[in-house]
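Here the complex is missing one protein chain, while the rest keep their positions.
Chain lettering (A and B) follows the sequence in which the chains are written, and residue indices restart at 1 in each chain.
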Amino acid sequence: MVPDGLVAVVKRACPTCELVAPVLAQLRDQLTIYSQDDPTFPEGLGARDDTALDVSFALDVDTVPALIRVEDGHAVDRLVGWERSRWEKFTGVDDLGVGLPDWRPGCGSRTHDPEVVDARLVASVTPHLHARTVELGDAEDESEAMYARGWSDGLPLVPPTPERVARMCAGTTRHPSDVVAVVPPDLVECTVEKVAINAVMAGCLPEYLPLVLAALEAACTDEFNVHGLLATTWFSGPLVVVNGPIARAIGMNSGVNALGQGNRANATIGRALQLVIRNVGGGRPGEVDRATFGNPGKYTFCFAEDETGSPWESLAVERGLPAGTNSVTLFAAEGVRGVVDQLSREPESLARTYAACLRTVAHPKNIFVWDAMLVVSPEHGRVFRDVGWTKARLREELDALLLLPAEDIVRGASGIAEGMPEALCEPGTTLPKFRPGGLLIAHAGGGAGLFSAIIGGWASGAVGSEPVTREVRT
Amino acid sequence: MSKTLLDPTSERQAGTARERAKRPGGLAGTHVALLDISKPRGSVFLDRIEELLRARGVEVRRFNKPTFTKPAPVDLRHEITSTCDVVIEALAD
Partner (left out) sequence: MHDTVNIEATGVPMVFVASTEFVDAADAQARALGADPARVFVPHPIQDRTDDELRALADDAIDAIVIALTDN
């Protein structure tokens, strides 16, 4: 308990504190002195040991020397640094520090040392961590130990020590025990803490955690149906597309190689989601995950949309969020397919390229059930920007181009048994390749390359998956 | 120095040690490897185990470690795991 009256907080490793030692001596009768680093400083004045910094934190000391008036255990007034006139007024004592300069600035309090801040953070979060501890054997290599327990997606993991998990939990204001989502297939209530443990293993920084939390929430909605996505024999896994200023703030990649490797945020946010599904939800290949092939995006698939370079509104805005909102959009993605078009100068021609390629998603004769995402590159985006085509205009064009003649897509047409049932294919009619809302359009990629990307989706509808957008809360 | 980690799983499994490999449910139709650690007398024990298994209609293959003082060489392990479905190692004393 800090005594009422005048309190001084100093540290030896502060030239101004050393300078005012004689002043503290002059004031000793009315002063309680706390030392942040060495209770033998100042000499002979009965300084109290605050190396644990409890008093310094309690009194909110930012700068030393601090001269604080305490009433009822609370700081009601203070001075920092040395300034004779103010100290004399504050203490009511004249002729302080004769021979000392009139004023000197103070130094940073030890409470702001990075190691101190970190240790305090860890100490404050740790009591709220309730996950079971796993004691590795003395003879265990910590990397092998995580593989051996089945926690890995095949790539190495960062060991989730309690300190790392505590730091990760500080990436959100949510409480570690908050339930984020019920995760299939085992239908487990997954807390912020459990997400944090897997986020540590994935290699995330704490500032990525809010995106992982939002991605998990989105994935576990009935609409996205991550359970069905996991259990399907189809190729797809969850893709996370990030919108909003947070993408740039955490250094995500929306440009060169945006869908590829090399960026920590892109790589680890997608991975953390998959690790939660694996470890918390219990969803693993060969068990509930029955994919015939899968695709490399099931290790991780996450990118930021390039909003500043885009000719259009963002994916999130198109899907109803206010501009500037941080969000993630989950899409049931298979692999990335390349589309080259280096000769189309007119938007109508480029739209026809897109339509011809989009038609082949899943199968050229299969319609309506399969979703897709078209990722337009900056160079292709320019074709539309130069003539003022909005995203809606492009959609209108694609919708028209993707109305397929029933005779072409019916089973047996073109000598291909696969296709749509006869009952749906009345001759003379046309049918849309994609269901309403089944084609997503985003903008990303490097500045060079007259290419765009098509990312096929999965089945939509009752047993399939619907893309879901979720706001990111920090 | 032993390390403490936090469990990333749902904790529905009882233990935190590495899990055992999935068992086949029965030995019918499997190949059983008998790995002799090569301590004296162990072969008598394993001969009898082999008899008992064959009497149950199970295929048995015999292997010998070069020495009981070290773990089995990698090549021997590979030979065992590529030709057999389950393994019995004996007899440490």
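Simple rule for what comes next: contacts are C-beta pairs under 8 Å (C-beta built on N, C-alpha and C of every residue); 3 or more make two chains touch, one makes a residue touch a chain.
All values derive from a computational prediction rather than experimental measurement.
Peer 1: From the touch rule at the top of the page, work out which displayed chains the omitted chain touches.
Peer 2: Per the touch rule above, the missing chain touches A, B.
Peer 1: Which listed residue, B:L6, B:V60 or B:I80, touches the chain dropped from view?
Peer 2: The one listed residue touching the chain not shown is B:I80.
Peer 1: Which chain A residues would touch the chain omitted from the figure, given the whole complex?
Peer 2: Chain A touches the chain not shown through residues 136-140, 145, 148-149.
Peer 1: For review purposes, identify every residue of chain B that touches the missing chain, sorted by number.
Peer 2: On the chain B side, contact with the omitted chain comes from 15, 17-18, 20-27, 32, 35, 39-42, 44-49, 52-53, 65, 71-72, 77, 80-81, 84-93.
Everything that follows uses one rule, which is that only the chains that are shown with their structure count from here on.
Peer 1: Within their complex, state which residues of chain A touch chain B.
Peer 2: Per the touch definition, chain A meets chain B at residues 129, 131-138, 140, 142, 145-146, 148-151, 159-162, 165, 183, 186, 188, 190, 193-194, 197-198, 201, 275, 279-282.
Peer 1: Note which residues of chain B are touching chain A in the complex, please.
Peer 2: Where chain B meets chain A, its residues are 1-12, 16-19.
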